[in-house]
Every structure is written in C-alpha cells, then in structure tokens.
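Only a single protein chain was left out; the remaining protein chains are all shown in position.
Now for chain A:
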Amino acid sequence: MPSAIRPATPTTGITKLTNCRLVRGDSLVNGDIWVSSRTGKIVQSQRAFYDELIVPDETIDLGGRIVSPGLIDCQLNGAFGFNFSTLLDDTTQYGKKVKEVNKLMVQTGVTSYLPTVTSQTSELYHAVLPYLGPSGQQRLSADGAEVLGAHVEGPFLSPTKNGIHKVDVLVEAHSFGDLEAMYGQENITPGSDKPMPIKMITAAPERGAMTSLIPEITRRGIIYSIGHSEATFEEASAAVSQGATMITHLFNAMRPLHHRNPGVFGVLGKAESHEQPYFGVISDGIHLHPTTVKIAWNAHPEGFILVTDAMHLVGLPDGAYQWRNGEDIDHIVKKGSVLLLEGSDKIAGSSITLIECVNNFLNWSGTSIPQALKAVTATPAAMLGIQDTKGTLEAGADADLVIFSEERTESGLKLVVDEVWKFGARVH
C-alpha cells in the first residue's frame, strides 16, 4: 500500500533541541540533543529513530546557544536564607526548607549539589544528615536541584586552620567508631533501602588517626577530601596514597606553598606513587587572587573544580546575620559579596553563585568556555564517580542541562543562564 505514515500522534516525552552548541569535552560542537522527560535521560537519538520509530514531540531551535550539562556545586553551605548547619526546633521543617532551596537553586543553573555542613556538634549532624541524603531517586523535574548527598566539612579539622569554624567543636578521630558516633552510624553506613546521606568528608589527615581511617571511608563510597589542615607535603601525600581524592578549597585554610615544603598543594605535582587529586577552588575574587586561581588551574587542569562555598546569605541585603557556629551564635557581616565573621577579618564563606565563579574564571584564565564549564560539570562528576550520569551530554546520562547565552561586558565574556532543564523537562 503506497502510504506514508504521519508522524505519530501519541506523545513520546521527547524534546529535540536543535541548532545548539553542545559542550563536548573541550570543544563546542554544533548539533542537536534529544531529551526524554519520561526517563529523565539524554536520548540516543539514532537508536530511538531506527528502533523505536520515535519522533520528538517538540523541536526547539536554540539559535546557536550553548547547551551545557547542569552545574554541580560540591560545597554549598546554604542559600536563599537557609543554612544547612541549622538546628530547627521542629526538625520536620528542616526537610521542607531543603526542598525549598532545591527549587530555587535550580534557577541558578545548579542542577545537583552537595549541601555542606560545617563543624558542628554531634547533635546537629544526627538531626540534619537524614534530610541531606541523595534526593533524585524519584527523578522528578519539579523537585528542582538534586541533592547528591551531604558534604560534612568537619569537625575533624585542624584547630589552627579552622577558618571560621568554632575551635571548640573540633575533635580528633582515633577509630572509625568516632566518625560513626559523631555523624550517626546510619548516616555513614551504606544501607540497602535508603541511600547513605554522607557523600563527602573534609578532614585534616594529620589529626588523630585520620589518615589510617581513609580506606574505610572510601570503602563505604564516601569521598575523602583533605582540608582545614596543617598537613605537610609528606602527610598530604600519605593521605592521597590512602585514598584521598579531593582537596577542599585549595590554598584556603591550609599551609601556604613553601619552596622547601609545598604542603597540600604539593600533591598536585605529578608523582608516580599516586594519582593527582581533584581540588576545589573558590573564584569569587575574595578567597583567592586571580593569579592564584590560574596557577592552580595550570598545575592540574583535570582536577580543577570550581565551588562556591556559598553561605545562605546569597541574595540577601547587606547587614549582620545570625549564624549558628558550633554551640554559639555568631554574626556574619555581609557587605556586598564579602562575608566576614563579625569582629574579625576572617572570610566567612562566599555569597557568589556558581556561574559567577565560572565567569570570573573565564576572564581571569582566558580559557575556553567548554574548559571553564568542565570545572563545574564533568570534573566534579568524575570526582564524585558519577561521570556516566552527570556532567556530560552523552546519551544515557541524566538530562540535566543549562542553556547559556553569551554577553560581552566590560570585564569580558559572560555566560548568562537562559534556561535550565532537569530530568528532561524545562524548569526555568
């Protein structure tokens, strides 16, 4: 029968984005990308066409704009007025607050992140960590940004590199039992029914028996990150060979690079004995000098991860804000994007968004757009061991996308978040 078949009327949940510049590795490639809101994944279009005889429900012409994997922030202390290190009288409210943050967070282009809890008492960890476990099992676009698990920054830190963390709550661990007691056993033990809340631990390897505990931490699927540490180059190298794969905010809260002992920074140097670790860098223009950021990038571009270390004050007006720090209530003074601990000149985290970090880095380093975006997509995904599902536009990965337009400003090129897609549906 000579009959052409009309495009199928039943919906497939598939959207084709055409006329895109796709971030693929270190280049921008002209092409199309198919995403499915049914599976929440990026579709292997050729296979869908020939095998399932599928045509997209909708084709959207992006007019040559950039399509990047959704951004991943590995260190976010809070946002939109909510601090993850908060003990609420009614703990059920905590989960609600996290959900609110997720919905707002996604609008900034961050589609997944690690909510970060600073050095606190055991009581707070026990109370909040159950609410900070991975949130993406349902694969619901409407949930907004996805929590990949908690980053506990402390309290096994060096009292002399505490930054703004309260020295009183900093402790040493001598056995894995100390970690279980601190965070709550169920929060640090992989279970069968629910994903384990903790995804990353920042700790000073030279404190207590920490270095010897690293293998057990990583065995449980948790990333061990060196940070807030007095570690010498030798101590840092030992931690890396025990399984440390990350460094928390490189240069900040650690010994400066010394020509006779390069300290933690030294492990970024190529060595046959161990893999070079990943490292977080805050490119807010306050924590680090632009040149320092460039040096870090040049030392090991494949390990370079941009993080915000942002506090919950992002987007709030200037002034002094209450902040629970350990057992005390302190105040953080916000002046523009600068956050200082009241009565000191200590930097109290940042109030920058991740895309602003990318834009700063783009202009300081003169690197290409895909390379800059890699520092908030493919590299953090690889660090977290989720490179097949996040931080990539390959078929089969989660369809978390950010669509950028470019703006020329006085300070140079700027990427602007136009659209955000989560699990195959547009959410912003």
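Here are some notes:
We adopt the following convention: contacts are C-beta pairs under 8 Å (C-beta built on N, C-alpha and C of every residue); 3 or more make two chains touch, one makes a residue touch a chain; residues count from 1.
As a working rule, contacts and distances are computed from a predicted model.
Hidden from the displayed complex is a chain whose UniProt protein name, among "Ras-related protein Rab-14", "Protein pelota homolog", "Glucosamine-6-phosphate isomerase" or "Exosome catalytic subunit dis3", is "Glucosamine-6-phosphate isomerase". Checked against the full complex, the one of A:46, A:91, A:160 or A:322 touching the unshown chain is A:46.
Where chain A meets the chain that is not shown, the touching residues are 1-8, 18, 32, 44-47, 49-50, 53-55.
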